[in-house]
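The following block contains the structure, expressed as C-alpha cells.
All protein chains of the complex are present and in place, except for one that has been dropped.
We just call them A, B and C in the order they show up, numbering each chain from 1.
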Amino acid sequence: MMVYVLRRLIQSALILLGVSFITFVLLYVLPADPVRQIAGRAATAETVENIRQQLGLDQPLLVQYGRYLAALAQGDLGRSYLQKTEVTELILSRLPATLQLMAAGIVAELILGLSMGIAAALMRGRLGDQLLMMASFVTVSAPQFVVSLLLLYVFAVKLGWFPIGGYGTAAHLVLPAITLGILGSGWYSRMMRSSMTEVLRADYIRTARAKGLSRARVVFGHALPNAILPVIAMIGIDIGIFMGGIVVVESVFGWPGIGQLAWQAIQRVDIPIIMGVTLVSALAIVIGNLLADLVAPLIDPRIRLR
Amino acid sequence: MQEVATRSGAAAAPDAAPDAALDAAAEAAPVLLVAGLTVSVRTEAGLKPLVENLSFTLRRGETLAIAGESGSGKSMTSLAIMGLLPPPAVRVTAGSIRLGQTDLTAAPEAQMRHVRGDRIAMIFQEPMTSLNPVLTIGTQLAEAIRAHEPLPRAEARRRALAALTAVRLSQPERRMHQYPHELSGGMRQRVMIAMALALRPEVLIADEPTTALDVTVQREVLDLLRDLQRDLGTAIILITHDMGVVAEMADRVIVMKSGRMVEQAPVRQLFHAPTEPYTRDLLAAVPRMGARAAAAAPAPLPAAEPVARLSDVVVRFPVRGGLLGRTTLNVHAVEHVSFDIARGETFALVGESGCGKSTIARAIVGLVPHQGQITVGDHVLSAHGRDAPKALRRKVQMVFQDPMAALDPRMRVGDLIAEPLLIHGIGTAADRRAEAADLLRRVGLSPDQIDRYPHEFSGGQRQRICIARALALKPDLIIADESVSALDVSVQARVLALLQELQQEMGVAYLFISHDMAVVDSISDRVAVMYLGQIVEMGSRAQVFGDPRHPYTQRLIEAVPVPDPAHQRRPSVRMTGDLPNPVHPVGSGPERVILRDVGAGHLVAI
Amino acid sequence: QDYTPDPNAKAGGTITVTYKDDVATLDPAIGYDWQNWSMIKSLFDGLMDYVPGTTTLRPGLAESYEISEDGLTYTFKLRAGVKFNNGREMTAEDVKYSLDRVTNPETQSPGAGFFGSIAGFENAGAGGLSGVEVVDPLTVKITLSRPDATFLHVMALNFASVVPKEAVDAAAGDFGKQPVGTGAFKLAEWTLGQRLVFEKNADYWREGVPYLDGVVFEVGQEPVVALLRLQNGEVDVPGDGIPPAKFVEVMGDPAQAERVVVGGQLHTGYITLNVTTPPFDKVEVRKAVNMAINKERITQIINGRAVPATQPLPPSMPGYTGDYAGYAYDVEGAKALLAEAGLADGFETDLYVMNTDPNPRIAQAIQQDLAAIGITANIQSLAQANVIEAGGAGTAPMVWSGGMAWIADFPDPSNFYGPILGCAGAGEGGWNWSKFCDEALDAMAVQADSLSDPAQAEARLKMWSDVYMGVMEQAPWVPVFNEERYTMKSERMGGDDALYVDPVSIPVNYDYVFVK
Partner (left out) sequence: MVDLPAPAASTPKSTLRRLGERKLAMFGFAMILIVVGAAACAPLIAPYAPEEQLFDGLTLEGAPLPPDARFIMGTDLLGRDLFSRMLYGAQTSLIVGVVANGLALFIGTLVGLTAGFFRGWIGATLMRFTDLMMAFPALLLAICLAAIFKPSLWIVALVIALVNWVQTARVIYTETTSLAARDFIAAERTLGASTGRILFRHILPHLVPTLIVWGTLGISTTVLLEATLSFLGVGVQPPTPSWGNIIFENQTYFQAAPWLVFIPGAAIILLALAFNLVGDALRDVLDPTQRGRD
C-alpha cells in the first residue's frame, strides 16, 4: 500500500513536470507580451527592455524553464508580474476557499447525481426515469453563469435564505456548493443509473432479497457499494472538468478562490500566476485520481493496488 | 488443517433441534402446498407460460428433488415460491402456494419479506456470484439473522460464527472477516448453507447447489445438507439435473419437461420403474462409471505420429509487487507436464478446479507463455505465446469452458462459424455461408438458425455452435475444455455422441478436459489425472478407472455420486482444509512428483 | 481653503465598496489601474493635489511652491508636522527618496515616464535623480531639463506620492501589500482576494477630514451581484458601476435612478487606423471611415451612457475645441472618398477589440457601418493582453480602444498626445496603435508644453487645440464617444454629487463623502 502510494507519487511528479513544461511552452509562444503590460502605457523602449532583462524574459526558452524548475524545487513559484507578490502567497491565500468549495461541490454533486441515478434505476423504464434523465440533460447543457445567477437570485435575493455571495460561514457555502452540485450532477446520474441497473440484476441482490432484507437495506447496503465503483473512478476524471465550473461559480458568488485568480491572470498574461495555478490544479487532479484509486479497494476488496 | 468426521458421526450443530422428537404426525403434515401453479412471461406475442399447472406437497423433513432438462422451469418454480420472480415480465398467473395458512402468491411484499429467509430459505444456482463481493461473510450472515430477529449485532455475529462452525468451514473466525472472493466455490456454497442453517427455515430450496463444484466438494456439500435436514427437520426442495445426486439425496422426485410435470414418484420407484418415456430417456442418458469398462479393451498405444507433444511444460504466472513492480511470487499453474496426444485418440485431463487443466489447454493454443517444449504436428510453439503462425492455428482448435462467454454476443452464429474460414481466406462469402450451414447441420442444429444470435440458443446449443466453429478449419486436434460440464444430462449425452461421431468421421483427436469422472470414463481413450499443476497418474482409461493407484485418483472416483438409490456409499473422509495453494515465492516451488510405470504404460506418482 | 466643506457632513460610519477584480497593489509607484488609483489617493499624498470633485490643482503636502523665471526650477515648501502612518514625521528626504524610487528602473514603475522632464532622469538608478535636491528638512528643489507646463500635474500623480524609506525597506518588496503613507486613511486589513479595510487616519493633516471611520472594499464581486446587494442595502457603492444588463432597469425605476450620479469623465473611445499599412495609409480612406461611423447608434447600443465624440480630447478637458464639429456621419460622402482613393469596391480588413461586454457589441456596430461603405472588417475579439500586443506590434489595422481606452492621468491636454498619438509611442510595442507620427505636430506639442508660465496658459491651450485639429486633419483615429460616469450609491451616502463623479478619484472621493 505504502509502496503503491509512493510509486504513484513518483508518477504524479512526472506528470506535473510534463504539465509545467507544456504550459511553459504554450505561454512562451502565446502572442501577448507580459512586459508591455508591466511597463505601462508611457514606458519607453529602454524601460521595456530593462524590465525584460530583469525578469529574465530575454533568455532562451529552455534557460527560462530551467530557472523556473530550480526555483520550483525550493517551493518558489515566482512573483506575479503585475501584483508584484509571491505567487505562493497568492495561491495559498485562496486555496482554502477553493478546496472548501470543491469538497462541498463534489459532495453536492454526488448526493444529487447519485440519488437521481438511483431513483431512475429503481423506476427504470417508467415516466419518473425519463423525467430524471431529461433533468440530467438540462443540468449538463445549462449555462453555468445563468444557473448560478438564477439560484442566487431566487434563494438569496428573493427568499433571503442565504447571504448574497461572500465567504466565511457555512451559510455562504451552501448555495455555491449546490450550484456546482446541480451543474455536475447530470454526468453522475447517468453513470449511476446504468451501473445501478446492472447491479440490481446481479445474483447477490436476489440473495439479499431472499434473506428477507428490507428494500432500503438491499438498495443501499448491497447494491450501492457495488454500483458506486465506476462513479468513483469518474470523480478522478471529473475534478478536471470541475475546475472549469469553479471559475464561474466563484465569480458569481464572490468566492475568493483560485478560479478568480486564474481568470484575471489569463486576461492579463500574468505568467507566473498562470503557471502556479496550472500546477496547483494539476496537482489537485492527480491527487484526486490517486484518492479515487485508493478509495476503490476500500469499497471493493477485490480490487488490488498494483 | 483437516477436521475429520464420519458421515454417521454425531457431530451435531450447536443449535440442533431435537431430531428424536420427530413424530410421524408432524412428518406427514405438509409444510408447503403448491397447487396448479402457473408462471408466465409477458412477451410481444402475449402471455407465455414457463411453468404450467404444477402441483406438489412438501412434508416436514422430506427431500423433494425436481429434475429435468435445462430450461424446464425448475428455477422459475423456486423463484415463484420465494416471490422473487424477475419483475416486471414474469409473474404467477394461476394457482396457489400455501405455506402453513398463508398463500404466498397473494401475500404483499412486506409479508413476503418475513417469509423469506425466516421460513423459506434458498441456496442459489451460482455460488460464485450469489454473495455480495463487497461485504464480509460475517456481515452478510449477521444481517440475515438480524433481519428476522431483533438481536444486538454482537449476538448476531456470534450466531453467524456458530453457523459457520456448523458447516465445518475451517478457521471460521477468520472467515467472518473475509470477502467472498477470498473463498473457493465450495466454501462459498457452505456459507450459503450456513446462512440457511442460521435462519432455521422450515423449507430450504437448493437450486443446483453443487453443479459448479468439484466432485469432492460436491460430496461435502451434499453431506452437509443431509445433516441440516436431520438436525432441524427442514424440508428440502433439491433442484438438480444430476441423476446421481437425485438418487443419493431425494425421498421423492418430480421430473419436469418444458414447464410441465412429467412424472412424480418416490425415488426408488422412479429409478427402477420409470413410467414415462421421457424419464426413461433421461435415465438412459446418465453416464455411469464403469459402464464401458467391459466393452472396450485397453486401447493399444497408437504408434502413429502424435498430433501434439508436450515435454516438461511449465506455466507460471508472475505476481508483481514492490516499488519497481518486480515479480515476488509465482502461481505455479502447470509444473513439468509431459504427454503425447496421438492422431484420432481422445486424451482426457481430469482434476479439481484450479489444478491447471485450462492452463495447459491455453498453452497449447499459444494463449499463455510457457517453458519447456510444445510440439504441434511438426511445429514447435514459441515459448512466449501469442504469435503462433496461422498455419498452426488451423491444426488446433479450442472449445472453451463457457460457451456463452466464448462467442461474441453481437455476431450472428453464421458469421461466427464462418469466421475462421474468413480469417484464413478460404472460399467466397457464399461458400463460407454454405459451409457454415452445413456445419450447423452436422452438429445437429437447423441451418435456418444461421442468422440468429448466440443468446437465442440454449446452453447446449451454444456448445454445439462452438464445436461447429472448431470444426470449420478441419483441425487435427480439438481441445474441449469442460465442454459438457454445464449441460444437462440429455444434452450432454447428445454432445458427447456428436464428438465421438465426428472423431470417427474425420479422425480428429481430442484433448478432453473435465472434472466429471463419469463423463471422462465414457468418452476417453487415455486419461491423465492432475493435482496442483502436476500429473499424478496417467494411463489408458481402463488402467486409471479400473485400477486407480494414486490416492487422489481413488478419492475422485469415490466421490462420484452413483445414479442408483439402492447404492450404499461407504462412509467417506471429510476434508475441510483450505485449498492447496499453487502460489510460491520466487525461487521455491512445489515438490516435483516422479511418475513410475506400473505396467503397460500406466504411470503413477510415487 | 479652495474647497468649502459640506455643512451637513457628519463624521463616522463605514461604507462598503465592491469590485470584481482583486486589488493588484497599493504601492503608489506601481498601482496603475483605475481601481487602485483612488485607493492609493486616500492612503498617500503627493506634493500637489486636486480640489475634490474638480480638476483644479491645489497644494498637497507642499504648503507652497515657487517656480523660477525660466520655468526650470520648482521649489516646494513642505507642511510641518505631517506624520506617516508609522508615526514618523515626513521630511524633504522622503520626497527625494520617493521620486528617486519611482524613477529607478529597478522599481519597474509604469509611471516612471511621467518624470522625464526632471533633470537627470536619463541616468536615474540607484544613485537617484540629480534634479531633486533637499534644501532643508522642509524644502525640496526640483530642477527640470526642459520647461514642462504639466509638471505640477505630474506632482499630483499617484506616482509622485511620498513614501517612507524605512517602511519600503521593511516590507522587502511587498510594500504594495503593506503600504504606509500620509493619507486620510490607512490600511487596516487585507485578506487577499476577499476584502481590504481602510481605517480613518485620526492624525490626518487636513482638518476635519476624512468623515468616514472606514471603507471596506470587497473584491471578487460580479457587477450584477454587486448591484443586487446594493438593492438589498448591503453595499454602498458598486465600484464597477451599473452593469449594462441592469442599466435600463435601474434608470427606469425613479427610486433607483435618483441615487445615480451622472458626470463627465476624461475619457475618449476611439478607433485607431494603422497609417503605416495600406489602405489606411491613404488619408481619404481614413476620412471615409470617420464619416462612415454612426456614433449616435453606438451610443444607443450602450444605453446612451456616452456622448458622440468629435476629436481626441473629451469636452471637459481644457484645450477642447468647442466649435469643431468633427466628421459628420455621411455614408455617401464616405463612399465618394473611398472611390477617390481608388477603392470604390471597398476592401477587407481586421478590427481588433477586447473581449469584454460591451466592446464586441460596439465592434459589431462599427463593422456594420463599415459594411455600408463596402469595407469588410473581420472582428478579432481577444483578451486585453492580446489586443495590446497586436496594437503595439502594428499588426492590427484597426483597433477599437474600449476597455483599454484612454482615461486621462491628469486633466491636461498633453496627456492625450505623447504615448498615443506622438512619435514616441509609434515604435514597436508602443501604445500609439495607429503608428501615427507627424514631426511637425510633435514639435508643436513640445513647444506648447514648454509654455509653463501660468500667464501663458491661454496660449498653450490654443496651441494644443491646434495640435489636435492637426491630428483630425489627418484622421489617424475615429473618435467615437466620450463615456459618461454613472455612479450609483446607497441611500445613506451623503456629500456633493461632484464627489461621486470626481474626475481623478474613481468611483468616489473617499476623503470627503460621508454617511448621512
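Throughout what follows, contacts are C-beta pairs under 8 Å (C-beta built on N, C-alpha and C of every residue); 3 or more make two chains touch, one makes a residue touch a chain.
Source: prediction; values computed, not measured.
Q: According to the contact rule at the top, which chains on display are touched by the left-out chain?
A: When the entire complex is considered, the left-out chain reaches A, B, C.
Q: With respect to the chain omitted from the figure, which of B:Thr211, B:Thr359 or B:Gln397 is a touching residue?
A: Touches the omitted chain: B:Gln397.
Q: Going by the contact rule already stated, which one of C:Leu382, C:Met398, C:Val471 or C:Val501 would touch the omitted chain in the full complex?
A: The missing chain is touched by C:Leu382.
Q: Looking at C:Gly81, C:Pro278 or C:Gly304, which makes contact with the chain not pictured?
A: C:Gly304
Q: I need the residue numbers on chain A that touch the omitted chain, in ascending order.
A: 11, 14-16, 18-19, 22-23, 26-27, 29-32, 125, 133-134, 137-138, 140-143, 145-146, 149-150, 153, 186-187, 190, 194, 233, 237, 240-241, 243-244, 247, 266, 274, 277-278, 281-282, 285-286, 289
Q: Touching the hidden chain in the full complex, which residues of chain B are there? Just list them.
A: Listed in rising order, the touching residues are 43-44, 362, 365-367, 386, 388, 390, 393-394, 396-398, 400-402, 405-412, 414-415, 419-420, 423-424, 429, 433-434, 437-438, 441, 447-448, 450-451, 453, 455-456, 469, 473.
Q: Which parts of chain C are in contact with the chain that was left out?
A: These residues of chain C touch the chain that is not shown: 224, 243-246, 248-249, 251-252, 297, 300-304, 354-355, 357-358, 360-361, 363-365, 367-368, 378-383, 386.
By our rule, only the chains that are shown with their structure count from here on.
Q: Between chain A and chain C, what's the gap in Å when you average each chain's C-alpha atoms?
A: 39
Q: So how far apart, in whole Å, are chain B and chain C when each is placed at the average of its C-alpha atoms?
A: 87
Q: Among the residues of chain C, which ones contact at least 2 other chains?
A: Expected reply: no residues.
Q: Given the complex with chain A, which residues does chain C contribute to the contact?
A: 20-22, 24-25, 27, 30, 32, 105-106, 108-114, 173-174, 176-177, 191-194, 218-222, 224-225, 228-229, 231-232, 234, 383-386, 388-390, 392, 418-420, 424-425, 427-431
Q: Looking at the complex, which residues from chain A come into contact with chain C?
A: 31-34, 36-45, 47-48, 50-51, 54, 79, 82-85, 89-90, 93-94, 97, 149, 152-153, 157, 164-167, 250-257, 260-261, 264, 266-269
Q: Please output the residues of chain B touching chain A within their complex, sorted ascending.
A: Residues of chain B touching chain A: 82, 84, 113-118, 121-122, 124, 126, 129-135, 143-144, 147-148, 179, 181-182, 192, 195, 199, 320-323, 325.
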